[in-house]
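The complex appears here without one of its protein chains, the remainder shown in place.
Then we have chain A:
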Amino acid sequence: MTDTLIFAIPKGRILKEALPLLARAGIEPDADFHDPASRALQFGTNVPGLSLIRVRAFDAATFVAHGAADFGIVGSDVIDEFGYEALYAPVDLKIGGCRLSVAEPKALAEDDDPRSWSHVRVATKYPNITSRHFAARGVQAECVKLNGAMELAPRLGLTNRIVDLVSSGQTLKENGLVEVEVIADVSSRLIVSRPSFKRKAEVMTDWLARFREAVDA
């Protein structure tokens, strides 16, 4: 068996912080990875047999859970949302820190009594986490799935509340929203596909050790 390996790395928020970590673990992407004009989707690296794919964060988890990619990086928010059984998250990379929170308009927060809720309407990219979170206290959450610009939902009357990632809280503030509850602290994890972890055990355990060292470095 050829031990060709595919590493899934998410576009956006995490990418900038992830690259130095990859470098410390010994992975340098080929030059065209950094070329904004490049339309390539898969990139070579300095490590023979190892290539990178750059995809959306949710897709990175999907590629790895299906074994189409062997390992990768995603936020713990994505891992929790999918709850894939075929996915391991053995290393906390301690990057991409933020939190997943419930937010609502300032006026609503001021005279709201969460104890009386039986049902809430929430705009979110995380319907599973959101329903689980509210269900745990006996409240049914009706989730409106959005892929971005969550803050618009309360302003335009789509929903009263949102569940979204919050780092500084600046975007919430600019949209007249306040953070009322933290559901989970989020950080990026090294994820590994279960079949790859078993079938390519030697090389995968070696990479795990390298990433553990890179985090501690």
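Everything below uses one rule, namely that a residue touches a chain if its C-beta (ideal position, glycine included) is under 8 Å from a C-beta of that chain, and two chains touch if they have at least 3 such contacts; residues count from 1.
Rule of thumb we're sticking to: contacts and distances are computed from a predicted model.
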> Which one, "NADH-quinone oxidoreductase subunit K", "ATP phosphoribosyltransferase regulatory subunit", "Carbohydrate ABC transporter permease" or "Glutamyl-tRNA(Gln) amidotransferase subunit A", is the UniProt name for the chain you do not see?
Replying inline: "ATP phosphoribosyltransferase regulatory subunit"
> Which of these touches the unseen chain: A:26, A:67 or A:105?
Replying inline: A:67
> Of A:92, A:142 or A:213, which sits in contact with the chain we cannot see?
Replying inline: A:92
> Who touches the missing chain here, A:113, A:174, A:202 or A:216?
Replying inline: A:202
> In the complete assembly, which of A:54, A:161 or A:189 touches the absent chain?
Replying inline: A:189
>> Tell me which of A:79, A:143 or A:166 is the one touching the absent chain.
In response: A:79
> In the whole complex, what residues of chain A lie against the chain that is missing from view?
Replying inline: 1, 65-68, 76, 79, 84-92, 187, 189, 192, 195, 197-199, 201-202, 204-205, 208, 212
